[in-house]
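Right after this comes chain A.
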Amino acid sequence: MDIAEFLHMGGHGFYIWGSYGTALFLMIVEGVWVFKRRNKAKKELERMEADFARVDGQGMNG
Partner candidate 1 sequence: MHKMLWALFNRDMTLFMQRKQDVVTVLGFFLIAVALFPLGISSDPDLLRTIAPGAIWIAALFSTVLALDRLFSEDLDDGTLEQQMLMPVPISLMLLVRLVAHWVITSLPIVLLAPLMGLQFGLAFNEIAILTLSLLIGTPILVLLGAIGAALTVGLKSSGGLVTLLLLPLYVPVLILGTSAVSSTMNGVDVTAHFSLLGAALIVSLVLSPFAVATALKITLD
Partner candidate 2 sequence: MSGIRRIPWMKYASASNFYPLANLLVPIFMSLALVLAAIGLHLGFFVAPIDYQQGNSYRIMFIHVPAAWMSMFIYLLLAMYAVISLVWRVKMADIMAYSLAPTGAMFTFIALLTGALWGRPTWGTYWIWDARLTSELLLLFLYLGYMGLYSAIPDRQRASRAASFLAIVGAVNVPIIYFSVIWWNTLHQGSSFSVSSGASMTDAMLYSLLLMVFACWAYTIAVVLRRAQAIILERKKVALWASQISKK
Partner candidate 3 sequence: MLEVEGLAAEREERLLFSGLSVSVSAGEGLHIIGENGAGKTTLLRILCGLTLQSAGKISWCGQAVSKFREEYCSDLLYLGHKNANKTELNCRENLRLALGVLPVSDDAISDALHDTGLGLISHLPTRFLSQGQQRRLSLARLLLTKSKLWILDEPYVALDYKAIEWLDSHLERHLSNQGMLILTSHQKLTMSSEIRVLNLGEQYA
């Protein structure tokens, strides 16, 4: 099958690829966003725990 013909979809290409394109775009954006959110939260929590541990340590020395 010809690629151009396939993309044309018998005149319905805009509607079909518009549908699948937006759906795919939204799902990728959501997925990436969620993974980033998790990683950010993880990093911040680790940094916070380390900070608090250091402050506690100093408190005991001083």
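Quick notes on this structure:
We take it that a residue touches a chain if its C-beta (ideal position, glycine included) is under 8 Å from a C-beta of that chain, and two chains touch if they have at least 3 such contacts; residues count from 1.
Selection rule, in plain terms: all candidates are chains of the complex that A comes from, given by their letters.
Note that the structure is predicted; figures quoted are calculated from it, not measured.
Touch between chain A and the candidates 1, 2 or 3 in this complex is found for 2 only.
By the touch criterion stated above, chain A contacts candidate 2 in their complex at residues 9-12, 15-16, 18-20, 22-23, 26-27, 30-31, 34-35, 37-38, 40-42, 44-45, 48-49, 52.
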